[in-house]
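A single protein chain has been omitted; all remaining protein chains appear in their positions.
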């Protein structure tokens, strides 16, 4: 079953007028080295067939952005580089509503591509990681209205991208949400702890994060992780309707209404983002975490495998030093 | 089907001893001119057959207040004036539990009567608007326990009155909740942004407010907008049971328990109320908003029309300058 509808106009990664250089806006924010690296990545992929984002301008004010990185829609530095270019574009335009979906019905975003450390100049504090919490907060605070349409697995960065969107709608049959970091010896960064605690409350956030299991869309809806779980056959139509409806409204009340909700709901603060992200970095350097990731790679991590499809199941069957079962 | 049960004792708008002058308590709060206007409105309607609130004293401590303003239960300055008198009465009595319902099964409260600007001395900052956020906060902070029994549409001020009540129960078949302001070029005032963000979380509050659509009771229950959605045939009995039960309890623990919940949950602050309300005022003066309202009036707004019944549907079919679909 096709996850992507026929496109009215395929425009791909072309840039809007006034924003011809990838990452131009973000370049001056004090981390020129890292951003320059990301900008080069974006320039490289977006000039080829390997671009990660496919942009359909459904209407002038409603863009559909399809995440596509075969074979399992890993989030990688190139995808992040293109996401940052996209943000520059839609913020420049000032009147865009954006729907994120995926080209792969099994994976919204599987998770971060942990084998792409080679391209990162200074892991683990490199731009694709350390800029990620900044990016998701920027998306949440933007005047852009963003919607995640989740089919397939949204784990790690995938869950975090969806959580930073203003709304999330998920396929009852096909969506799986997970923050599986604790099962791999790490803790979530990128806002997951902040968003989930606010949306699902302390106890369900603990179940999600400490239990580190896969959650179906019905449970994710109960927990507030997604706005709604919809039958897969209705998902595209429902989300398209919401996006077109919002895109038809005047931009001034939209912008003001979002600002007021953000002011009341609270967006993760700089301090919260920094501390969560530092926690994530630190845990990834622990030897037990490194050992677990090594074993996971042998068992099918990052491949089109049953391990990736059912990671919540397999993560409890790893060899651990504190084996207690 | 009758929305109102047979009344045990119909007492109408008569005043309790010790509070014989409408609005007496509130008169000294620094806006005498506005409140005098409201008091005159209350005196005028309550001495005639046109009173907006019908009060049934089910027991000495449990009053049912039925909102009635044919043809579509618009909230107007007279209804607000009578609500303020009611608050004076029940706070004077110190031991009242109040259930709000509507005489019209299609409309709990449709929305503010925008054609009643003529009676307002200094729109848009006039008393019925600027005092509204103060009133709903007063209701939430009062020792009175308040319950909204929602049948029909609760949009705008109707949703906000229900949200300020301590609890809300809605008919599965007949209730519709909406904050449709953004679809009309405005943003909600009167506490909607504050309550919905706290009850439904950021993403669902954004869906409600930015999406500006009608929501059925089942979805409103999922989102925490109402406590429970109940089959219409069970709604009256359920709410009556809750109200009688609470009315039978001692008033001291009731008052203390509500104070403690309010302290923990947080009631919208003066600053929040003021800024949301100013935002609402400002948006209503925008020319695009005025143009939209003009078109809506031509299409059936404020009348017993299909437009009012399905406003969430019709609001996307208005002519807009930023037409993008």
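Descriptive notes on the structure:
First chain written, first letter: the chains are A and B, and each begins at residue 1.
As a convention for this text, contacts are C-beta pairs under 8 Å (C-beta built on N, C-alpha and C of every residue); 3 or more make two chains touch, one makes a residue touch a chain.
These numbers come from a predicted model, not from an experiment.
One of A:213, A:232 or A:308 touches the chain omitted from the figure, and that residue is A:213. For chain B, the residues in touch with the chain missing from this view are 59-62, 95, 145, 165-168, 198-199, 221, 224, 227-228, 242, 244-254, 256-258, 260-262, 264-266.
Those residues of chain A that touch the chain absent from the view are 181-183, 185-188, 193-194, 197-198, 201-207, 209-213, 219, 222, 272, 275-276, 279, 283, 286, 288-289, 316, 320-325.
Note that only the chains that are shown with their structure count from here on.
Taking the mean of the C-alpha atoms as each chain's centre, chain A and chain B sit 39 Å apart.
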